[in-house]
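What you see is the complex with one protein chain gone and the rest in place.
Coming up: subunit A.
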Amino acid sequence: MKVSDQNWLYTISSKQKLIDFNFKEIWRYRDLLTLFVKRDVITVYKQTILGPLWYIIQPLFTSIIFTLIFNNLASIPTGDGVPAFLFNLAGITAWNYFKACLTGTSDTFTKNQGIFGKVYFPRVIMPLSSVVSNLLKFGIQLLVFAAFYLFFVFGKGATASPNMGLVFLPLLILTMAMLGLGFGMVISSLTTKYRDLSFLVQFGVQLLMYGSAVMYPLSYFDEKLPEYSWLVEHNPIAIVIETFRHVALGVDSLYPSKLIYAIIFSVLVFLAGLIVFNKTEKSFIDTV
């Protein structure tokens, strides 16, 4: 009986292909994904009094502070008829999702080395579950945003008006998820060997927020700091947030070409993340 003639289910080998994703296997582990999401959701606020209310409190208070500092104190304009609070809430809601995706996935390997060192499952399940559970959190925050939106439009007579672009909201969310996940996977792969990056993420994310048009419209930045505006204009997150405010509030401007650029950019980042992650997961346990 010649062994090489037999049908093997799979082979564990030292050789590596560039892209070696077993999508069938990932699909087989889909229940694990939902269970991880469930774990993330139910365990975060265990033994807290306010529980999931924290999901809501954080963006609300940040918006209030932003409104006080940036709009009342620094007088950044937010567009005609749109309350500054609503403007900030929109920016923060969108930014929070990107930030959660990035920070939630950027320590995948170091945080899970205990479990990864003991048992095999497709590693990509971990970052994916983080993105999905953050999506639930984002959904709650979006509902809060909608509630305030209705309050301001009907209660206070604000003129903010959404437009047809709202149907593209899922696309915007997907773009943010791919960007956060892509960068997160690259960073988590590199931190297995070089821990420097985890420090970079901590304050880098903080700084990136100021370059991502969260608390100001792109046009205002253009007007005040024209020599640096290319930085923000080429920041895909800034473009996505700007677009989100445009479709939701009717403020800011929509640049279709820039949006397409942002989408292509995030797809590329996502693919790069997958490749790097895939390469690292094979033997990171030896270097972590």
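Criterion: contacts are C-beta pairs under 8 Å (C-beta built on N, C-alpha and C of every residue); 3 or more make two chains touch, one makes a residue touch a chain; residues count from 1.
In the analysis below, contacts and distances are computed from a predicted model.
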Among "Electron transfer flavoprotein domain protein", "Phosphoribosylformylglycinamidine synthase subunit PurQ", "ATP-binding cassette domain-containing protein" or "histidine kinase", the UniProt name of the subunit that does not appear here: "ATP-binding cassette domain-containing protein"
Given A:9, A:73, A:164 or A:207, the one touching the chain that is not displayed: A:9
On subunit A, residues whose C-beta touches the chain left out of the figure: 3, 6-14, 16, 28-29, 31-32, 34-36, 38-39, 42-43, 46-47, 114-121, 193-195, 282-283, 285-287
